[in-house]
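Excluded from the complex is one protein chain; the other protein chains are retained at their positions.
Right after this comes chain A.
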Amino acid sequence: MNVPWAAGQVPRTQGIAQNDDVVRARQQVRGHAQQCKLSLVDQTKFITAASELARNTLVYGGGGEMRSGLVERDGRRGVAAVFEDSGPGIPDIELALTDGWTSGGGLGLGLSGARRLVDEFFLDTEAGRGTTVSIVKWSR
């Protein structure tokens, strides 16, 4: 999907190559969520979803980057984050989005849970090419 970045705003990029980059990604997203005045619960949901996706980018994607910033559509404001890697991709999307399914030692809740925590969720992946996950939460 084309993320509707707000006019005049350049999304910020955070590389995700090591453990503490996941912390930095959470902090960057927290800043944007506060900036667009999400409620406390919505901020918490959005940051938690971002944390799951950043860790997947690192662990399964072999690293990549996150872009995040404010978005705008039809007069509504929100916050978005895009996680991109050029790792192995996800061969079976349905399966990967199933609660409890993991190819590693996780709980298999990251992708499916993140999808529930946000308003919009796009997963673009292809085996051998990589994975891009985009999430949006609108302010109410």
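We take it that a contact is a pair of C-beta atoms (placed from the backbone, for glycine too) under 8 Å apart; a residue touches a chain by one contact, two chains touch by 3 or more; residues count from 1.
Keep in mind that, in the parts below, contacts and distances are computed from a predicted model.
Enquirer: One chain isn't displayed here; going by UniProt, is it "sn-glycerol-3-phosphate transport system permease protein UgpE", "Anti-sigma factor antagonist", "Succinate dehydrogenase subunit B" or "FAD-dependent oxidoreductase"?
Expert: For the chain not displayed, UniProt's protein name is "Anti-sigma factor antagonist".
Enquirer: Which listed residue (A:G69, A:G87 or A:G110) would be found touching the missing chain in the intact complex?
Expert: A:G110
Enquirer: One chain is left out of this view; which of A:T44, A:S86 or A:S139 touches it in the full complex?
Expert: Missing-chain contact among the listed residues: A:T44.
Enquirer: Mind listing the chain A residues that contact the chain we can't see here?
Expert: 19-20, 22-23, 26-27, 30, 40-41, 43-45, 47-48, 51-52, 55, 99, 106-107, 109-110, 112-114, 116-117
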